[in-house]
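Got a structure here, written out as C-alpha cells. Questions coming.
Missing here: one protein chain of the complex. Every other protein chain is in place.
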Amino acid sequence: MSIETQADQPESPTNRPDSTHRMKEWFSRPYVRRILIIFIALNIIIIPIAWLVIHFLELSGGPASSIMEEIETTIFVFTLVSAPLMAATAAVLIYSLFGWGLIKSEEPPMQESPAIRTNAVAVVGWITATSLLAAFLVIWGLVELATITADSYGSTPSSQQPNATKPIDINVTGQQWVWTFEYPDQQRIQSDILVVPINTPLYFNVTSKDVIHSFWVVEMGVKIDANPGAVTNTGFTANKLGTFNIRCAELCGMHHAYMETKVQVVTQAQFDSWIREQGGKRTA
Amino acid sequence: MNSVHLLPEITIVSGGIHCRVVMRSTKWRGGVKRLLFTIAIVLVGAGIVAGSVWFLMGQQAEPATLRAKVSGTAVTPQGNLPHATLDLSIYPNSTANNPGPTGGMYDFVDKLGWPFYSPSTSLQLPAHSLVTVTVRQYDSSTTVWNPYFAKVHGTVDGTVKYNGVAKTQIDPADVAHTFTIHQYPQSTQPYFFVSVPMLAVGNNAKSLANGYPKPEVMEFSFITGAPGNYVWNCEDPCGNGYVDFGGVMSERGMMSGKVKVV
Amino acid sequence: MSQTAVIHEQKAVPQPKQHGKPGGFLYRANIFTGLIGGIGAAVITYAIGDKLVPWGTQNADFSQVGLNALVFCTFAAWVIGFMVGIGAFAGPIRWALGHDLTHVDAEYMAGKGQGRMKYWKYTTDHKVVGIQYLIMALVLFGFGGFFAMLIRTELGATWREVFDPNFYNSLIGTHGIVMIIAMIIVVAGPLGNFIMPLMIGARDMAFPRLNALSFWLLFAAVPPLVLNLVMGGIRDGWTAYQPLGTQAPIGMIGYQVCIITFAFSTGIAGVNLITTIVTMRARGMTWARTPIFIIGTLAAAIMGLIWFPMFQYAQVLAASDKVLGTSFFIPQQGGSVWLYENLFWLLGHPEVYVIVVPATAGILELMVVFLRKPLFSYKLAVAGFAGVVGISAVVWVHHMYMTGFAPAAGYPFMLSTELISIPFGFLVLVMLGTMWRGKAWNRLPMMAVYAVIIDKIIGGITGVYLSDVPVDQYMHGSMFVVAHFHYMLMGAGLFAAMGVIAYWFPKMTGRMFDERIGKIGFWTAFLAFQVTFLSMFVAGLQGMPRRVLQFDNAFEISNWISTIGAYCIGIGMLIFLYALITSWRGGKIAPANPWGANTLEWQTETPVPLANFPVLPVVTSDPYNYGVPDPYLKVQEQLDQDDNETVGAR
Partner (left out) sequence: MSAQTSPALYPTTGEPVEVNARRNRLGVWLCIVSDATGVVALLIAYVYLWSLNVNNGWAPPKNHWAVDWPFWAIVTGTILGTICMWWGVKAIAKGHTGRLMVGALLSSLIILVAFIAQIVQLSTFPFGPTDGAYASATFWLAIATAIHLSLLTFLTTAIVGRTRAGRITPDNHSHARLVAMWMTYVCVAALLGAVFTTVMKESPNQNAPTFGTFRE
C-alpha cells in the first residue's frame, strides 16, 4: 500500500517533519481503511486455496516418496506466500470497480482524478516487497532442489554410493510406445512393468531407442527425459506399498497417450520372489 | 527536369490537448435484428465445428472391427474358459487382388509398398476367455531394435507355436513384425500386456500363386480379463522415416490398431 | 487546441528521370498476379521434380530424402513465386539499376487514389499494412480457435477416439503454432504499423517497402503451415521437437517453410519498427515524452529481432535433416536433440514476451485515458520493460529443466526465472498505481484492463510454481503448464489485444466499436475462459500429461468442464467478432478524438489522410498531463505547517 506524498514537491531538509502524522492521516482516509478491510477479507478467502491445491494434488494418489512430499510442501508454501500479493492486487481492483466507481457516459468524463505522477514510498515499498518475495522463493527453491537432487541420487551413480544406501540400478528404455525396464544387478532380467522393493534406494539410467520420451513416475514426483543418444539419471526411494502410474510426459508420436505402465512397490521378500520367477536370483 | 512540391514543414505549438468531444447519445436501433444475427453467427460456428468433427470421424479410415469367433470352451490354468479364435495375416505390400486398407493417407502410402496386417487392425475379443490367434506372416525380416521384443510375453505358458514348434523367443534378426498389445491409460481396467514376435520368411522363400512367399504360421493363446480398451502396435521397425518408425508404423490400420475386450 | 503555424516557402525537389512509362510492373502487380506466380511456380516445380525424384528414396538416416526435397522445393517455389508476382523484387531491381522511384511512384505505391484495391496490393502505406495485419490476425485466430474447438471435442469425448491419433497430434501442433503467430502479430502488427507512426508524429514508417514486404511474407508463410493437416500433419506439437519431426511425414516441411518465412517477416518488421521509433519521433518528443505503448512496441521489436533467427535456424537445420539428410538432430549420426531444444527455446522464451509486452503496453496506454489520470511512475514502467528485455535472454533453460542436458543448470536458471518476475511486478504496480483513486470511464477497453489484471495474477502465481525446479519436476509436460501459458498468452495477451483493438478501432476504421454486443462477447469469453483453464489446472495437478487424446478416468470431470468452457469461449469470441465486423461495416461514424485522449494519433482527423498530418506536430509536453492537484496534499501541507510551528514554538 502506498502513501500519498508528492515526490516532485521540493522539501527543504531543515524543517522536514517526521512523516508519522502523514502516515496517521493516510490511514485515516476512508478508502484506505476500506481497502485494508477488503484485503484482509480476501486473505481469509484466498489462503485456504493452499489446502485446496494440495487436495487436488493428492487426487492422484498422494505422495509415495520423499521427493513428492518435498514437492507438495513447496507448492503449499508458495501458495501461502503469494496469497497476500494476490489479495492486495485484487483488493485494489475490487475497490477501483466498486469503491472509486465507474463513470457511465457517452462522452469523455471531464471531472479529473488526482494527478499522481509517482510516489517514492509506494515504488520503493513495492520493489522491496516483491524482491523479498522473489528472494524467498529463490532461496527456498535452491534448497529444495539440492534436497531432491540428493534424494534422487541425481548426481552420483550407484557405484559411488556408500554401501548402506547402495541403490538398485534399473535401466529404463523408452521406445515408441512402450517402456521396458532392465535390472542389471539381477541377471539383466527385463520387464514391462516396474517392480521395486519399498524403502530401498533406486537409481535409474534412462535412455531412448528413438525419439524423446519423458519418464514420469507420477506419485513419486520423479520426471526425466529419455533422450536418444544420451543417458540421463534419476532415482527415488518408494515409501508406500501399492501400484502407481508411469506416464510418458513428452509427445512421442502416435501412441504417446498410451505409453504408460505401472510401478509396483512391494516388500523386499515379494521383490526377491518376483526376481526369482523372472529367472534371476537376488545378488548382493 | 520535372519536380514536385512536397508537403511544407509547418510548426505547431501545441500543449497537452483537452478537447471535449460531443457525441449524439445513441439508442439501440434494430436491437432484435442484431441479436438474431448474433445467435445466427454462433449457430453457424457451432455447425462448422460439428460438421467438421463428423467429417473427420468418417476420415479415420479404420477397417471394420474384426470379432474373435467363440467356439466351445477350453481348459486353462484359470479353469474352463470360453475359447475364441482369431485369424490374421501380415502382407509385405498390397497387390491388385489384396489391396489392403484404402482411403485417407493409405492411398498416399500405397505408392511405397508397405506391409500391413489383414483383414483388420481393430480387434474385438470376448472378456474372461482364452483367445487363440493364428497369424500367417508373409513378410521378410528387419532387425528389431530392442531384443526385449524378440521374446514372447504374456501368452499362456509364455510360448508361441512357430510352424507348430513352441518357442519362448526367436533371433532378433529373424523378427519381421511384432504383435504387442499394451495399456490403455485407464486405471480402472486390468493391466494387459502381450507381445509376440513374428517370424520372418527366409529370403530365398519361393513365392506362391498370390505373389507372396510361403507364409510362416504363428499360433499363440492368451487369456483376457475384465472388459476394457487397449491398443496394439508393431514394435519392429518396418516403416520409414527416422528409425523406420514413421510411415506404416504410425498408421492405424497398417501396423497398429485397437483391441476392445467386451 | 491553440496553434500558430509558420509556413515556409515550398522548394521544388528535383526528381529522377522517369524511365519508360510511369511505374511499370509495380503499378500492375497485385495479390492475384502474386497467387498466379506462386501457384504457377509451385505446380511447375512439383511437375518437374516428380519426374526427377524417385518416391520413397531412403538414405543413410532413413529419411525420405527424395519426397521431402520435392515438397520443400515446391513450398519454397510458392513463396518465391508469390513474392515475385506481387512485385516484391521490382523495388530492389530498380534500385540496382538506378531507376529510383519518383515521388509520384512512391505516392502511387502508398495507395494514392486506388480505393479499396490498395488493400490487395504491395502497398507501402503503414495504415494499409496495419489493416492488412489486422485481417490476417483475425483469420489466423479463426483457424486456431477452430482447431481448439476440435481439440476440446476430442478431450471432452473421454469414451472414444474422435480423431485418428496422428491427426490429433497434428491438430494440437497446428493450433499451437497458428495461435502463436497470431498472438505475435495481433498487437505489434495492426497497431505497431497503423497507430505507432501516428503516435510519434511521423508521416510513415522508416522503410515503407520493407513494411509491405513483411506483411506479404507473412501472407505467403501461412498456406504451407495450414496445408500440413492434409499432408500427414506435424505430429510433434508446436515445438516440433526433433527427431520426431524427422520421422513425421511431409506435413512437417510445411511447418518448417512457414517458420523460416515468418522469421524473415518478423525480422524485417522488427528492423522497421525500431528504426521508425528511434529516428522518426516528432520534434520535441524526447524519450521521456514518448508514450508507453511506443516503448512496449520497441521492447518487443528488439526481442523479436535478436532472437527470432535462433528459431529460424533451428527449423533450417531440421529441414536440412529431412531434405539433405544432414544429422544435426539425429543421434545415431552424432546429432543432438538437446541442440534443437536449446536453439528453439532461445527464441521460445523471449517470444512469450514478444507477445505479452506490447499488449501490456497498450493496456497501460488506454488506462491513462479512461481513468483521466497520469500514468503512475512512467520511469518504473520503462524500467519494467527494459528489465524484461534484458532478463528474457537468460531464462530459456527453464523449459528444459527435465531434459537432463545439464542438471546443474537448474540452479542459475531458477534464479533468473524468479528474477524476471520483479520487472513484471513493476508493470503491475504501474497498473495499480494508475487505478489508485481514479474513477474509471466504463467502456469496453477499460473492462479489458480489469480482465487482464485478474488473468495476470493467476498466470503469474502459477508461473511461480513452474519456475521452481522441484515443482516443475512434477508439473512439467502436464496440463498445468498448458493452463498456465494459456493464462499468460490468452488471458493476459489476447484479452488485452481485444481491449486495445477496441480502443484504437475508431482511429483505424473511422467507426465506433459497437460496445453493447462487444461487451456481451467479451464477458462471455472471459468467464468461460476462467472455467476452462481453472479446471485444467486441476487436471494438471492430478497428473494429466499434455498432448494426450485418451487419459485416465480420474481426469474426466475436469476435462468435461474444460470442454464446456471452451465451447463458451468460442461463442463469446464469435459474438465479439460479429460486433467487430458489423461496427466496421455500419458502425457510428467516429469523431477524430472520441476518447478525448492526448496522444498525437487522436489529434489528426479521421479517416487519417495519406500523409497522416497536414503539418508535422511538435510536442511540447508529455501525453499524460491529465488530472487535478491531489486534494489530500492540502491536508498534508497543513499538517506539516502545524508541525513546523510546534517545532518553532519549542
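In this document, chain identifiers A, B and C correspond to the written order of the chains, with residue numbering beginning at 1 in each.
Heads up, the rule we're going with is that a residue touches a chain if its C-beta (ideal position, glycine included) is under 8 Å from a C-beta of that chain, and two chains touch if they have at least 3 such contacts.
Here the structure is a predicted model, which is why all the values come from computation and not from measurement.
Asker: Using the touch definition up top, pick the residue from C:Asn342, C:Thr417, C:Ser583 or C:Asn612 that touches the left-out chain.
Answerer: Touching the chain that is not displayed is residue C:Asn342.
Asker: Looking at the full complex, which residue from A:Thr130, A:Thr207, A:Thr234 or A:Thr261 touches the chain that isn't shown here?
Answerer: Going through A:Thr130, A:Thr207, A:Thr234 or A:Thr261 one by one, A:Thr207 is the residue touching the chain not shown.
Asker: Among C:Gly142, C:Pro309 or C:Gly510, single out the residue that touches the unshown chain.
Answerer: Residue touching the absent chain, from the options given: C:Pro309.
Asker: Using the document's definition of touch, tell me which of C:Gln114, C:Ser320 or C:Asn442 contacts the absent chain.
Answerer: Of these options, the touching residue for the absent chain is C:Ser320.
Asker: Applying the definition given at the start, please give the residues of subunit C touching the unseen chain.
Answerer: Counting over the whole complex, subunit C touches the hidden chain at residues 8-11, 13-16, 59-61, 92, 95-103, 105-106, 203, 206-207, 267, 270-272, 274-275, 278-280, 305-310, 312-314, 316-317, 320-321, 324-328, 331-336, 338-339, 342-343, 346.
Asker: Please output the residues of subunit A touching the missing chain, sorted low to high.
Answerer: Output for subunit A: 157, 171, 173, 184, 205, 207-209, 228-231.
The rule we apply is simple: only the chains that are shown with their structure count from here on.
Asker: Counting only Cα atoms for the centres, state how far subunit A is from subunit B in Å.
Answerer: 35
Asker: From the mean C-alpha coordinate of subunit A to that of subunit C, what's the distance rounded to whole Å?
Answerer: Distance between chain centres, rounded to whole Å: 29 Å.
Asker: Show the residues in subunit B shared as contacts by 2 or more other chains, in ascending order.
Answerer: Touching at least two other chains: 20-21, 23, 26, 184-185, 187, 242-243, 245, 250, 252.
Asker: Note the residues in subunit A that touch 2 or more other chains, in rising order.
Answerer: Residues 107-108, 210-211, 245, 247, 253-255, 257-258 of subunit A touch two or more partner chains.
Asker: What residues of subunit B sit close enough to touch subunit A in their complex?
Answerer: Listed in rising order, the residues are 20-23, 25-26, 145-146, 148, 151, 153, 180, 182-185, 187, 191, 193, 195, 231, 233, 235, 242-243, 245, 249-250, 252, 256.
Asker: Over in the complex, which subunit A residues touch subunit C? Could you list them?
Answerer: My answer: residues 2, 4-6, 9, 15, 17, 21-22, 25, 29, 31, 53, 56-57, 59-60, 67-68, 70-71, 74-75, 78-79, 82, 85-86, 89-90, 92-93, 96-97, 100-105, 107-109, 111-119, 122-123, 126-127, 130-131, 134, 137-138, 140-142, 144-145, 147-149, 154-155, 206, 210-212, 214, 216, 218-219, 221-225, 227-230, 232-234, 245, 247-258.
Asker: Please name which positions on subunit C make contact with subunit B in the complex.
Answerer: Residue positions touching the partner: 1-10, 12-15, 17-18, 55-56, 58, 61-64, 102-104, 146, 149-150, 153, 161-167, 203, 232, 235, 243-244, 246-249, 330, 332, 516-517, 520, 548, 550-554, 567, 570-571, 574-575, 577-578, 582, 588, 591, 593-596, 598, 603, 611, 614-623, 625.
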